[in-house]
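Omission of a single protein chain aside, the complex is shown with its protein chains in their original locations.
Showing chain A:
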């Protein structure tokens, strides 16, 4: 009995030792495989908490999904070296002071490429840090001063409203007979500046602007009082300037329930699920810049990205149709000029001539644009897909391009 026990114990010990050794070897092997690749850190400084969390979260999740995918395929080859991509994130809570702290953190970590911030004041606040520490950053904010000379370190990550707005109004004037327009915006810097440029564009097209001063608090939950006087003006088009995805369905629903029968549009990307849940069929006909991707123009790579994102985070966010591009541009530009990996001046030289196939949209190329708006190429070229919402889906109205 005793020897049996000893034998069993010895056997168990041997098995345990064997298992540990195997795991150690396997881990070592895995580690050495990982260790072959260098690390490429890409930063994110933006808002991932609070009422505007959706903006930054879709950035971070897009970057993480794509980084995991690239690493899974063995990393990215830049020059002679292969890199695993690591995303370093910082939640600035939509506070410019925190955005500065976030950019300082990125500099301390030796990061030269940062996606974000998501709002105007944050993007303006980090400019001195980015320029002094040699960081190229990709804001989702529209002030032209960030991208026009003498500024040179910021690259706009999406289509600006002053680029998409005129195209939308022109289309609606010519195709839907729009004559009277009303604007409403949240009382914050981004939506207000978007409203002002929208008003200017509408007036330039000869449209009658019947409301241009109406605003609301961004945390408003019931928009009926705000919209009551506007609906009474009976505009043909109600523009929700710079509207956050969380507020769009509430505004649409309130306007429709008040009896508004005209068109409603926005120049910011929206989310189909959010619109469907919040406004249902009342959101049918809502026109927006639909996140740079609709089923008609998607490539299989985009389909796989959406699939991977959904598996990783449980639910896709249509804003990521635009947000997926920043990381791709950074990596492809570094591939085009490996010296730029730690020298942003090399990056700046490359943007003027850079071109690569667009993996996410059919018949499209990755290139830097913005010369018309900013006097230099400081904007990512992403498809400007103007969509109409219908029964839970975005349908393409027309596809445009900046520059």
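Here is the rule we use: a contact is a pair of C-beta atoms (placed from the backbone, for glycine too) under 8 Å apart; a residue touches a chain by one contact, two chains touch by 3 or more; residues count from 1.
As a working rule, contacts and distances are computed from a predicted model.
**Q** Can you work out the missing subunit's protein name as recorded in UniProt? Choose among "NADH-quinone oxidoreductase subunit I", "Tagatose 1,6-diphosphate aldolase", "Branched-chain amino acid ABC transporter permease" or "cytochrome-c oxidase".
**A** The chain we cannot see is, by its UniProt record, "Branched-chain amino acid ABC transporter permease".
**Q** With the missing chain put back, one of A:132, A:187, A:353 or A:395 would touch it. Which one?
**A** A:187
**Q** Touching the left-out chain: which of A:152, A:273 or A:299?
**A** Here the residue in touch with the unshown chain is A:273.
**Q** Of the residues A:75, A:116, A:249 or A:383, I need the one that contacts the missing chain.
**A** Counting the whole complex, the residue in contact with the absent chain is A:249.
**Q** Hey, which chain A residues sit against the chain that's not shown?
**A** Here the touching residues of chain A are 48-54, 57-58, 187, 213-217, 219, 221-222, 224-226, 228-229, 245-247, 249-250, 257-259, 271, 273-274, 277-280, 313-315, 317.
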